[in-house]
Each structure stands twice: as C-alpha cells, then as structure tokens.
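What you see is the complex with one protein chain gone and the rest in place.
Chain naming follows the written order as A and B, and within any one chain the residues start at number 1.
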Amino acid sequence: MSAYVIQGATGPWELVIGLEVHAQVVSRAKLFSGASASYGAEPNSQVSFVDAAFPGMLPVVNRECVAQAVRTGLGLKAAINLVSRFDRKNYFYADLPAGYQISQFAHPIVGRGVIEIELEGGAIRPIGVTRLHLEQDAGKSMHDQHPALSFIDLNRAGVALMEIVSEPDMRTPEEAGAYLRKLRTIMRYLGTCDGNMEEGSMRADVNVSVRRAGEPFRTRCEIKNVNSVRFVMQAIEAEARRQVEVWEAGEAVQQETRLYDPGRGETRSMRSKEDAHDYRYFPDPDLLPLVIEQGWVDELAARLPELPDAKKARFMSQYGLPSYDAGVLVMEQATADFYEAVARGRDGKIAANWMLGDFFAGLNRMGRGIEESPISAEGLGGLLDLLADATINGRIAKEVLEAMMETGEAAAAIVEARGLRQVTDTGAIDGAVDQVLAANPDKLAEYKGGKEKLFGFFVGQVMKAMAGKGNPALVNEALKRKL
Amino acid sequence: MTLEFTLSSARNALRARRISSRELTEAHLAAIEALEPALNAFITVTPEQALAQADAADAAIGRGEGGPLAGLPVAIKDLFCTKGVRTTAASRILEPFVPPYESTVTANMLRDGAVFLGKTNLDEFAMGSSTTTSAFGPAINPWQRRGANVQLVPGGSSGGSAAAVAAGMALASTGTDTGGSIRQPASFCGIVGMKPTYGRCSRWGVVAFASSLDQPGPFARSVEDTAILLGSMAGHDPKDSTSVNRPVPDYVTACRRGVKGLRIGIPREYRVDGMSAEIEDLWSRGIAWLRDAGAEIVDVSLPHTKYGLATYYIVAPAEASSNLSRYDGVRFGLRVPANDLTDLYEETRAAGFGAEVKRRVLIGTYVLSAGYYDAYYLKAQKVRALILRDFTEAFGKVDALLTPTAPSAAFGLGEKSDDPVQMYLNDVFTVPASMAGAPGISVPAGLDAEGLPLGLQVLGRHFDEETVFAVGAALEAAAGFSAKPAVRMEAGR
Partner (left out) sequence: MASASSALDPAAVRRIARLARIRLADEDVAQLQAELGAILGWIEQLNEVDVSGVNPLASVGAATLAMREDVVTDGDQTEAVLANAPARSGPFYTVPKVVE
C-alpha cells in the first residue's frame, strides 16, 4: 500500500481514486450514423438527421467502432463479451437531441481488465478496469457567444465514445496520472483513440473519496471533464483536502458532481442537489442484441500491434536497456519504432543514450515531436556509426548532432565540410600536449607537486588546442606519458 | 365512380388505357373535396403534386413502363414522413414540420409509380383507437347506424386512412399498426387492413410510437389489393436495424391459394366474457366458411392472451415516452418561447401534446423510473415472451388463427366514456399478435344489427403473410361483403 496520506488535524487520511475515461473512438463515421466523426468542421456540417433525432430516424451500428472497442478491450487484457446490448439513457439537455443517449448499461461489450502502471522507483502496480462500453457523444453547446442564448452544434453528437471505468484502486495522484498516461499510450498504440486531452478526444471524470486507514469507503464526489493529466492530479489533491476538512469539521461529504478550477486550484459544486438524474435505462428497441463471433475477436487480436508492456520487456532483453529507459522509449509507438531503426545493427544501449539525451533535448528545444524530427532514424544511426568507428569523438558528435538538427544534413557530410574528423595522429597530439604543458608551467608544477585532479584541466586544454578533435584515449595516453 | 374500382381493377383499366391516371386522380380529388367536410379524413391534401404524379404515370404507362402501382391514387397516413410535404403525426407539436426526407415505405411506393393524394388523419402520435385524439379534429366513419344520424368513429389510430378508402376518397392507403391500429379501423370501416410481421416493412421515416411494435401496412377494399400494396411497401431496409432481410414473395398469387388442407386454430381465450352474440355468430360463420372451403378447424389455447393488453400498456408507453423526448422545441416543430431551457421544454411539450399523449408519456416515464423498472417494464417483457411462446406453440399445431377483430362495431364520437381504460379494451383481440410480432389481416365479414361492419381477423406465423392472405381471401369470397357506407360518392359521380 502506498504511504501517501493527507495529514489532517485529527490524523492521516488515505485517498481512494477511481477514473472514468471517455475516449473518442478513431473512426471515419459516427457510431450509429454515416456522418463524419472528424474534428474541427464548420458547425452543424457533419450532422445526419439520425444525429439530430428527426422524426422517424433510426440508428445503425458502425462495425469499425465495435472493432475499436474490442481492440481496446484486448489491449486492457479484458474479457470481451460476445453478447452485449445497447440501452437508452434518458435525460434532457440542449446537446442531446433525442432526449436520450444510446449507451450500454447492463451488458457492456468489454468486462474486467487491468492496466499496469509503473511508479517512480520502478514499482509496478496493477489497476483494475471494471468495464468498457460504447456510447454516443453529445453535441456541443456554447454559452458564451451571446448574452441571452446558447448556441448548439451537433457535429459531435453521435460520435463513438468508449467509456472506460477503473476500479477504485488508485491511492495517490501520481497513480492516477500514471494510469491515464498508460491508458492513453495503449489506445494510441492500438489506434483506437488519439488520446488528445486538449482537443477533448479523451476526457476524465475523477471519483475521489478519503478515509482513515482500514475503514470502508466513504462518500465520494465526481469531478467531471478534467482535460489534462496535470489537472487530474491537481484536482485530486484539491478535492481530497476539501473532503478532509469537511470530515474533520464534523460534517459529512455530500455525494455530488464537481468541476475543477485550475486557476483557483479548487473544485466547486456543479449541479444543484434536486437535479438528481433518473436515467430510466432500458434496452434500445431500435437495436437488437450485439452479437460478435469469437473468430472475429481472434482475428482482431492476431492483428494487434506489439503493445507497450510487451515492447518494453523486449527492449530490456533484446537491447539490454534498463527499465526506465525502455519505458520512456515505448511511451509512443513512433518513438519506439524510431529507436529500433536506429538500434538495428548497432549498440542498443548507446543508441538509447543518444536518443534519450541529446536527441530528445534537441527536439524539445525545437518544440517538435518525433514525427516532425528534422533527422531520420537512419540519419541518427549514421552519426552513431561515425562514433563507433572513431571517425569522431563524443564531444564532436554532440556538435554534429546539433548541426544535423539545424540543417537536416547527414552526419558524414557535416564532419567533412567542417573538418571535424577526430585527430589520431600521435605526432599532432604530442605536439599539442607539449604546447599546453609549456604554456602552463605553474599548473604543471602543482600537478607534479601532487594535485592529481589537474589532469582534467590539461585534458581540457589539449582538447581546446585541438579544437575538440583529439582522440580522447590518445590524448589521455600522451598526457600520462608526458606528465 | 371511385368506389367502383379496386387497385387491381383500376390498374387493369390504366394499363388498357380505358382510363388515364389523371382522370382517376381528378375523380378522387373531387371525392375528397366533396366528402372531407363530413369525414375529416385528411390533414393535408396535395392536389398539385398528385396531378403531376398522375401525369408522369400516364407518360410512363404510355411508354409501356410503369411500376406495379403506376398511376394509382392512394392516401398516406400522416405518420409517414413525406419529403417536402407537411407531416404532423396529428400533433400540434409537429404542425409546422416539413420533412427533408421520404420514409422508406412511401419511397418504395413512389418508386412503383403511386400517386399520393394527401396525408390522412390519425390519433395523435398513433396513440388511440378512435382517431379522436387528433389535434386536427376527429375523423368520422363514413358508415352510420341504420336510421341514426350519429357521427361514429372510424377506429384508430389509422382512422383517416380507413375512412378515406371506405368512402372512395382513395383506392388504398397506408397505416401503421402498433396494437391494432390498422386492423381495428379496417373492421370499423368495413374494409381490409393488414399488419405484416414486425420487421417486414421498414420503419425508417415513420414517426416512432412504440419501436418494438410499430409496423406499416396497407388498407384497401379487397384482400388482393392489400397484397398488391404490401408487395410495394415491404422489403429490407439497411437503415432500419429491425428490418428483416428476407425476399418479398408474390403476395397476390398467395391470395389465390385457397385453404384446402390448412389447419385453422380457434383460440378459446378470445371468447371473452360479455362478448356480443353478433360477434360470436360472425365468428362461427367464419369458422363454417373456412371448413366449407376445405380447412380443418382446430381448437387451440393461447393461455396468456388476456395479459396482452396490460403488457401492451406498459411496453408501448415506455418506448413512446423515450421516443417522444425529441419533441422539445429545439430543432423542429412547435416552440413555446421561454426564458430558460427547462421552461422551454415544459411549456412546449405541455402545449404541443394532447391529453392522451401526455397520459401515455407519463405512464411510460413512470414504469421506467427508478424502483419501478423491474416490477413493470421488465415483468411486461417477460410476459411478452410468454405471449410469443403461446403463438409459437399454437403455430406448431395450426397454420393460422381465426378471431374477431374488435369487440364491437364502430361506436359514437364521445360514446365511450372518458375512461382511458375503457378505450384501451378496444384492442383486446389485436394486441396479442402485436406483442408477438405476428402478421394479421382484418376482413369485413358481416354487418351488425344496426348495419355497421364487423371484421374477422386472421393471424399467421412470422413471415407467412402468404397464408394470412390466402385465408383472408377465402373469408372474403365466402362473406361476399358488398355493403357500402352511408357517406360516399354516389355511383356515376
């Protein structure tokens, strides 16, 4: 169990956290209509009469959306329910044209699964997934376009969502953050959701309660629609502190829906108590039971990409990488693929070090992701080849990498053009050493007098004299001889 | 003149160029103009469109083309969305609604060349058995009691479609049947009305009442005519997930099969307490006709019959309460202005829905609500499974069932008390087949003592409309029903 607690006036309190993630399914068309599911179109230009709930309109389910839900379930190591059912969730709101949402209540398409999260220090914790079901997204209502009116755009109405519900297994904000990042990574690997929280294609509702160690669960509150991992973690802390204060004041936390205000760093109540919803779930009579074949599920499973956990384990064994490094490299499939192209036929550890160090640093400086990298995997590999055959040394390689990222040119070309080849001519090295020793008599005397650490100073000076191109091993050896 | 024709004979006359579609359509439009003040069978009449369609049909027929319904003037229940033509569901809340799409069933009929005279009156949102809940005034039955000048109901919910056909304002018409809304008005109006198997006709573009029960179907003045019309209406629609993918057989040929060797079941539970002697007699005569025509008569039991009504009045309102949530004043239809969204919804729906619709929406909301779902909706769906099982078992022993269609002839406007439950009992013979999804037909079989028509109902196996037509046609032949309603166009006019 984690040691994370909130210290209240009366003692320590544990957190109990559950997450409900709404993930927009990657598909061309919507869940029950043929309108486009893509983002960012002109208002009400991607609306079928079915989406707008006109009289007599009927839903027809999109096979690819079902497949995406199955793939995600497989990625969560979850039970795939071959028979599931769509139910209507009835409530009135401006962005819900039919006055009901088609969802899955009693019989979801995916059952229990698990997500393994890695925490700081390398500990692995399994977080239970209760279920995953398919449902329609609502439209968008905008309340700030006009003083007296709200504007409604139904482009998003009917887009397929996967609702993924976790068990209340998380105990710290860090775990919640790790769960969300891992879930996003898995879905991006599978291509089932792009996990873009800023654009709203992945949204989290956070359930938080607190308790004393060993107690059963107390009342929880739901914080809706938090749209970044950072805010989720902040919201959990803010809400947990609020609840601790309430309990310690001798009052009871009310079950309610809240919103997180990042500006204030606090949560506030969203709905009045009297609006408790009675959703009157019942099976949608316009739809029949959803029955899928095990053979189809097996086919989908066979074509899944290697998932992050498996890839990480393979990187560790195949390339000899430590857990942390492998973990970072597999977080995005594009990064993992890039790495493997670089590491092919080369030293895997060296490749990893260069990627995780100077290469990522360079990308960050440029504000680019790996998909927009100015150099290709082959290009980076070319640099590593020059290092491996001692054409250049490590210090020069850093310079070359920077130049490569600026100009997009190949490593070898840059080395030639700028004359950066490593100097291995012992005569030239000896000459440089002699020059340095002659120029620094007092330091030389101090060294001979016992100040051993001045050796580094001399190395630096020789390298400077050689414009960094001296072969470090030869420089060291020459210095040792002459000192 | 219009009443002299059937779909079948009119089609022959058109093809033989003895009459043009334009003449036929003009005659029907004239009948509508003459009879509408008395009958109120239509909500919207579309004369220009009809004549344009008639002319196009005449041209097609002239070229030797023209589909199975080419040039035939028909009426459409105002529950089917017709593109560019106002569709109201007989409700204030849809009064201004002009659909930008055509329902699949009416599109099929247009594909086959039909001429649409207009949209007929119905109970609001198809909820009713009398067409008295229409926001556009009640439709009136063209039949009258002998010697009595009392307005009678045409039945419901498809009362306008039935009245239009009975009075000669249309050769045929479409209706929808959820608990009997085609069969019962057919019986009240002395015509043929047919409810196909659930899933036979597409519901796409039909304003939904109870999704698991609604089924479009034909009205006409002969069994063969309904077979002709169903042939056009029916067919798989991928836009309706409940539409069944089976080929449409030749229903017209099936009408001529006869009933030799068929086993006809007489379900004992349809003999209800207090059943009128006239209806019992009619039923016995029907049994005799079929026996004489070579069928074997078998006593059967469908033990859960009496629970059909209660089950229906849980399931249908529940589904309706959800289906009608979309009528909220936001995207189409009536809007009552308000200062906040909740008021907008509440005022619009209070003003837009009539009393019966409100009652059913509220009942439906209640039976689905927290704490009551298991006791009502879930239980009703289990009883429904038992009702279906009754039919399945019965159809293991017989090929069709024969029952009366309605417990009475047409009653007077306002004669049935204001007690909703009394009104619901009209559906006692029709509802069980609806719950089971089975096909059924009502055939006019005789007159009661006051000269009002009484129908007999034939029910069949799922997707065995052919047997239903065959038995219906045999009854029709034996009954020789030729009486005409009091309100109609006289021959020669």
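Keep this in mind: a contact is a pair of C-beta atoms (placed from the backbone, for glycine too) under 8 Å apart; a residue touches a chain by one contact, two chains touch by 3 or more.
All values derive from a computational prediction rather than experimental measurement.
> Write down which of A:5, A:21 or A:65 is the residue touching the left-out chain.
If we include the chain that is not displayed, A:65 is the one touching it.
> Given the contact definition stated above, which residue among B:135, B:254 or B:363 touches the chain not shown here?
Reading the full complex, the residue touching the unseen chain is B:363.
> Of B:30, B:378 or B:413, which sits in contact with the chain we cannot see?
B:378
> In the whole complex, not just what's shown, which of A:14, A:153 or A:340 touches the removed chain?
If we include the chain that is not displayed, A:153 is the one touching it.
> Residues of subunit B in contact with the chain that isn't shown?
Interface with the chain not displayed, on the subunit B side: 96-98, 100, 198-199, 212, 238, 241-242, 244-245, 304, 306-307, 310-311, 313-314, 321, 325, 328-335, 338-347, 349-350, 353, 358-359, 361-363, 365-366, 369, 371-372, 375-376, 378-386, 388, 419-421, 424, 436-437, 462.
> May I ask you to list the residues on subunit A that touch the chain which is not drawn?
Residue positions of subunit A that touch the missing chain: 27-29, 33-36, 42-50, 52, 60-66, 85, 92, 94, 99, 141-143, 145-154, 270, 278, 280, 283, 287-291.
One rule holds for everything that comes next: only the chains that are shown with their structure count from here on.
> Give every residue of subunit B touching subunit A within the complex, in rising order.
80-81, 87, 89, 94, 97, 99-101, 103, 203-208, 210-212, 238-242, 318-319, 322, 325-326, 328, 330-332, 341-342, 345, 365, 368-370, 373, 377
> Spell out the part of subunit A that touches subunit B in their complex, as residue ranges.
Where subunit A meets subunit B, its residues are 49, 52-61, 88, 90, 92, 94, 97-100, 150, 152, 278, 280-282, 285-288.
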